[in-house]
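Reviewing the structure listed below.
Of the protein chains in this complex, one is absent; all others appear in place.
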Amino acid sequence: MKRLLVVSAHAADFVWRAGGAIALTVAQGGKALVVALSYGERGESGELWKEPGQTLERVKAIRHQEASRAAEILGADFLPLDLGDYPLRVDEGAQERLVEVLVDFAPDVLITHTPRDPFNPDHPVAYEVTERARQLATGSGVASAFRTVRPPEFLLFEPHQPELCGFMPDLFLDITPVWEKKLAAMQVFASQGYLQRYYAERAEHRANHARRISGWPDIARAEAFQRVLPQVVRSL
Amino acid sequence: MKRLLVVSAHAADFVWRAGGAIALTVAQGGKALVVALSYGERGESGELWKEPGQTLERVKAIRHQEASRAAEILGADFLPLDLGDYPLRVDEGAQERLVEVLVDFAPDVLITHTPRDPFNPDHPVAYEVTERARQLATGSGVASAFRTVRPPEFLLFEPHQPELCGFMPDLFLDITPVWEKKLAAMQVFASQGYLQRYYAERAEHRANHARRISGWPDIARAEAFQRVLPQVVRSL
Amino acid sequence: MKRLLVVSAHAADFVWRAGGAIALTVAQGGKALVVALSYGERGESGELWKEPGQTLERVKAIRHQEASRAAEILGADFLPLDLGDYPLRVDEGAQERLVEVLVDFAPDVLITHTPRDPFNPDHPVAYEVTERARQLATGSGVASAFRTVRPPEFLLFEPHQPELCGFMPDLFLDITPVWEKKLAAMQVFASQGYLQRYYAERAEHRANHARRISGWPDIARAEAFQRVLPQVVRSL
Amino acid sequence: MKRLLVVSAHAADFVWRAGGAIALTVAQGGKALVVALSYGERGESGELWKEPGQTLERVKAIRHQEASRAAEILGADFLPLDLGDYPLRVDEGAQERLVEVLVDFAPDVLITHTPRDPFNPDHPVAYEVTERARQLATGSGVASAFRTVRPPEFLLFEPHQPELCGFMPDLFLDITPVWEKKLAAMQVFASQGYLQRYYAERAEHRANHARRISGWPDIARAEAFQRVLPQVVRSL
Amino acid sequence: MKRLLVVSAHAADFVWRAGGAIALTVAQGGKALVVALSYGERGESGELWKEPGQTLERVKAIRHQEASRAAEILGADFLPLDLGDYPLRVDEGAQERLVEVLVDFAPDVLITHTPRDPFNPDHPVAYEVTERARQLATGSGVASAFRTVRPPEFLLFEPHQPELCGFMPDLFLDITPVWEKKLAAMQVFASQGYLQRYYAERAEHRANHARRISGWPDIARAEAFQRVLPQVVRSL
Partner (left out) sequence: MKRLLVVSAHAADFVWRAGGAIALTVAQGGKALVVALSYGERGESGELWKEPGQTLERVKAIRHQEASRAAEILGADFLPLDLGDYPLRVDEGAQERLVEVLVDFAPDVLITHTPRDPFNPDHPVAYEVTERARQLATGSGVASAFRTVRPPEFLLFEPHQPELCGFMPDLFLDITPVWEKKLAAMQVFASQGYLQRYYAERAEHRANHARRISGWPDIARAEAFQRVLPQVVRSL
C-alpha cells in the first residue's frame, strides 16, 4: 500500500507522464496525491485563448475542472497551488507550503519533472522546489529540530523531448492493467488530441523496450522513469 | 525463488563483492552459481608465492580449495574455467562456453565486474566476456536461429577503488540477515586479513548510506551494485 | 549533389533508420550506397526460421532479395559483404574491403550504428569497422603514402532503444517529401509489421520534436541522427 | 538573409568570440544586433583604471565608444543595457527587456556565453538570462497567451579557457572572407594587444581543425561554436 | 608555508572532511582559517535537541564551543558567520563578507563542499557562495577596479555519500603524521560517535587506495579531495 505524490508544474503534466503510475498505485490499494504548482494558464492553454474575450480567471477555472476530473479518473486527490506560469515563480512561502504537504502526506514515492528542459522554463523550477522540499522534509535522515518524514523514493517522469532534457530512463513500469484509466484521463483534455496520440504511442514504445529488457511478453503499455537516488532493497 | 549467476575474474572476487547477495538469494530460497574465469594464480596470490619452491599448479589447487569452500559457505555452486590471469585471455571457445553456462543456468540476475578498472587488467575482460555472453544468450529478445534464454537483470558489483572504476552505485542490498555467512566466507581466505576488514567496514558504510536514503533504521550491513540496464517492474 | 554511404550491420537496419535520408538524398539528385556487413540471417530472421527445414542459405537468399528490393525503392545501390552475424566478425581483409569501398565511393556523408548497443552484439562492431575505415581512408587529412579521400561527414542513425545506446540526437532531417518511399521500403519486410508501425510512429514523434525546435510547421515526418564530428560551414 | 542576435556579458566579448560570425552574416546580406548586458567597466577595464582620477562614468563612456565602433566595423547594431558588472545582476525588469528585444528582433540565430566559466562570474549570468529569454520568447513553440517568435538556433561562442568552461565545439564557421573586418574590429580595443594576438592565432588553429575535419583546403580563419539545441535540416 | 582557507556549511563539517589537511598544513609551518557559514544548529544537532527545554541560542553556544575547540586542536583559526541552517541563506552582505575574508586572508588553497549533495540542502549553497567569492576576489586574474588576490588552488573535500554528490577524488593527501590530531579533534564532538568511527575507517580506506596508486607503503591515513581547477606546476 504505497503512497504516491506527484508534483506537476502545470495542471495537465501529471496525466501524460505519470497517469499510469498513479492509476496503478491506486489500483494496488495505495493512495495518490497530485500537486499542481500552476494551471498552465498562460503557456499551455493556447487553444482556450483563441476564444474571443477570454480571461485569465476563466482559463484557470477550465483548467481546474479538467485537471480535477482527470485526477479523479486516475483515483488521485488534486491540490492546485496556483502559483502562475511562464514564468512559474516559487517564493519562500510556497516552498514551505510544499514542505508541509510532503510532511503531511508522507509519500513512499515522489515524482516530478526533470531538472533540465530547454523548451519549458517552468519544468526545471518544479524540479528545484520539489528537490528542496524533499531535502528539508526528510532532514537528511537524522533526528533534528523540526518535523520530518521518512525519505521517499524520488523519480523523474518522462518529458516530451527526453534527450534534450537529459532524461535517462532506468525504470520501466508496466501499466497494462490500468491503461484504460490513463486513456480516459487523457481524453479529458479534449483540445489536445495530438498529445493523447503521442503518449498512447509512447506507452507502446516503452512497453516494447521493457519487453526486450525483461523478456516479459505481456507488457503492452509502459511508462518510463528515472531515479534520482539509488534504490534500497531487501532482496535482488 | 531467484537464480543468481556471478562471473568472477579471479577465484576470490565474488566473495568480497557479492558474497552477501549470494547468501541472501540462497537464504530466500533461490539458487546461485559462481563462474570463476581464472584462479588469480599469478596476480592475486602474492602470499602463496612467498613460499619457497612454490608452483603454479599448487597455487591453483589452493585457490580452488579456498574458493570452493567459500562458495559452499554462501550456498553457491562453483564452476572454475581456469583461463589464466594477468593477463586473463578469453578465446572464442571460452566465450562460447560462457554462453552455454548462461543458457543452461538461465539466471534471473547476472553480476560481474565493472568495464573499467585501472588497477586490474583482468576485470574489464571479465566484463566484456560476460556482456557479450549475455547478448548472445538472450538473442536480443527475439525468436531466432539459436537457443536463447529470458534476459536476466545485469548488475556490476563494487570494485576496490570505486571512483577510479567509474562505479556509480544505484542499488543497495540489505545483507544484514546473512552477514555472518559472508563473514565466514571471507575468513576462508586466511592470508588476506586486510581485505576482510576492508569489506567488513565497507558493508557498514554502505548500510549507513542505505539508511540515509531509505530511512530504514535496521540495515546494519549492505552491498552496493550498479545496474547496467533499466529495471522493469509491475508496481512502484 | 551529395554522395551518401550507409553501413548496415544486418540487411534491414538501413531501411528503418536511414531510409528517409537515403530517399531524400537521391530525390535531391544525389547518390546513395548501402553496405550490409551481414544478412542478419541468424539473429534477425526469427520468422523465417519458424518454417520447417529452413536452411542458412535460404534465409540469406530471402534476406538478400528483400534488402535489394528495399534499397531499390529508396534509390540506393546495395552491396552485401556477407560476413555473418551473431556474432558479426570483421577480419583484416573485410576491414580493408570497407576502406576500398570508402575510397572508391568517396561519400560526402557516412552513416552507421551507435558504438554502444546493449541489445545487439553486432551494431558496435559495425561502428568500429566503419570508424576505422573512415580514419584509414581519409589519412588524417594529410598527403601521405596511400590513396585517400576527402573526409565525409560522419553520422549515427537512431537505434531501437536510443537511451540504452547512448544516442543523443543533434540533427533532425525533414523526410516529409519522401515519406511514401520510406513506407514502401519498410513494407518489403512483410513479416516485421511491428517495426513498420514503430518507425512510422517514431517518424511522427521526431517530426513533432523538430517542429518544436525549429518552428517549421510543415515537418510531418523526420529522422534523427547524431554527429560524431563537428560540422564545418560557410555561413550560419 | 539571416538575422543574428549576440548577447554579450561585457562590451567587448562579442568582438573576440563572434566577430567573424557577425561580419559574415552581414556580408551575406543578413542583419546583426549585439546586446551588451554591461560595459565591463569594473572587471574588464583594468588598463583604464590605471589612469589617475579615473571615474566609473568615464570608463563606461570609453567602453561604449569602443564597442559601438567595433560593432559598426562588423556591420552590427549595438544595444547596451548597462546592468553593471562583477557581479552582473539581472532583475525581472531586465529579463523582460531582453525578452522584448528577442521578440522584436526575431533572430534566426542567437549566440551567447557558455553556462559555466570558473574565471568569470558574469558569463554564466549572461547565459542564464539569454536562455530564459529564449524560452519565454518562443513560448515552447505553441500558440499561447503572449507574443512569441519562431525559435532561433541557439549557439555558444568560444570562451577564453574552453576546457574549463566545458566548451565542446561542434560547429566551425569559415570566416576567411571577413577576416580583415574582424581584425579591424579587434584593433579598436587598443589597450588589449594580447587578446588581439590570442584570438588571431586561435582563428588559425580553428581553421586548421576545420580543414582536417572537412578536407576543405581554403579555410584560413575559423570561429568555433557549440550548439545548445539539435539542428533541423531539409537535406543532409 | 601555505595558507589554507576552509569554508564549512555547518560548524563541524571541516573536522571530518579536512581535519587532516588543516593539521598537516599547520604542522608544516602554514596557517589555516576555518569559516563556518552556520552552526548547523537546526539540521545537524539532533542529539542536543533531545534535551527538554532546549533553545536555539543554547544549541548554537554549544556548537560554537565544540567547533572552536576542534579548530584549536587542529591549529586553525575559527570564524563563524552564523547565517542559519536548513536552509542556509546567503544574502548579498554575507557574500561580500566572504569576499573580504578571502582578500584579507589571501589563501594558497581554498577548500569547501561539493556543488551537489542530495542529502543536504546547505552544502551546495556553501559551494556556490565560496565559488562566487573566489571569482570576485581574484578578479579573473587581471588588474581591475577593486582589491584582488592571487588565485588560490580550489579543492572540494569528501562528502558523506561521495557518489551521490558526484565526488570524483583526484587528490589523496597523506595525513599519517597528523592523524592523532585529527582523531582528537573528532573526539570533541562526543555525541557523534558514529561519525568518528566512519571517518576513521574512511581514512584507512583512502590510505589503502593511495598506497595502490602511488606504491608508497607508509601511508596509513589519507584524505581525498577533488580539484575544481587544473593544477599549475614548475616540474613534473
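We just call them A, B, C, D and E in the order they show up, numbering each chain from 1.
In this section, a residue touches a chain if its C-beta (ideal position, glycine included) is under 8 Å from a C-beta of that chain, and two chains touch if they have at least 3 such contacts.
It should be emphasised that the depicted structure is a prediction, and the values quoted were computed from it without experimental measurement.
Asker: For the chain that's been dropped from view, list the shown partners it touches.
Answerer: Result: the unshown chain touches B, C, D, E.
Asker: I'm checking contacts with the chain that's been left out. Which of C:L56, C:L136 or C:V149 qualifies?
Answerer: Among C:L56, C:L136 or C:V149, only C:L136 touches the chain that is not shown.
Asker: What does the interface between chain B and the hidden chain look like in terms of residue numbers?
Answerer: Contact residues on chain B toward the absent chain are 41-47, 49-50, 56, 59, 86-87, 118-121, 164.
Asker: Since one chain has been left out of the picture, which residues of chain E touch it in the full complex?
Answerer: 2, 4, 21, 24-25, 28, 108-109, 138, 140-141, 150-151, 153, 155, 169-174, 209-216, 219, 222, 224, 227, 229-236
Asker: Considering the whole complex, not just the chains shown, which residues of chain D touch the missing one?
Answerer: 119, 160-164, 167-169, 194, 198, 201-202, 204-205, 208-209, 212-213
What we mean here is this: only the chains that are shown with their structure count from here on.
Asker: Name whichever of A-B, C-D or D-E reuses the A-E interface, so over half of the contact pairs are the same residue numbers.
Answerer: Comparing residue numbers across A-B, C-D or D-E, the repeat of A-E turns out to be D-E.
Asker: How many angstrom lie between the CA centroids of chain C and chain E, rounded to a whole number?
Answerer: Computed value for the inter-centroid distance: 53 Å.
Asker: I'd like to verify one number: the distance from the centre of chain B to the centre of chain C, where each centre is the average of its C-alpha atoms, in whole angstrom.
Answerer: 38
Asker: Two or more other chains in contact with one residue: find those residues in chain C.
Answerer: 119, 164, 169, 209, 212-213
Asker: What chain-chain pairs meet the touch criterion?
Answerer: Inter-chain contacts occur between A-B, A-C, A-D, A-E, B-C, B-E, C-D, D-E.
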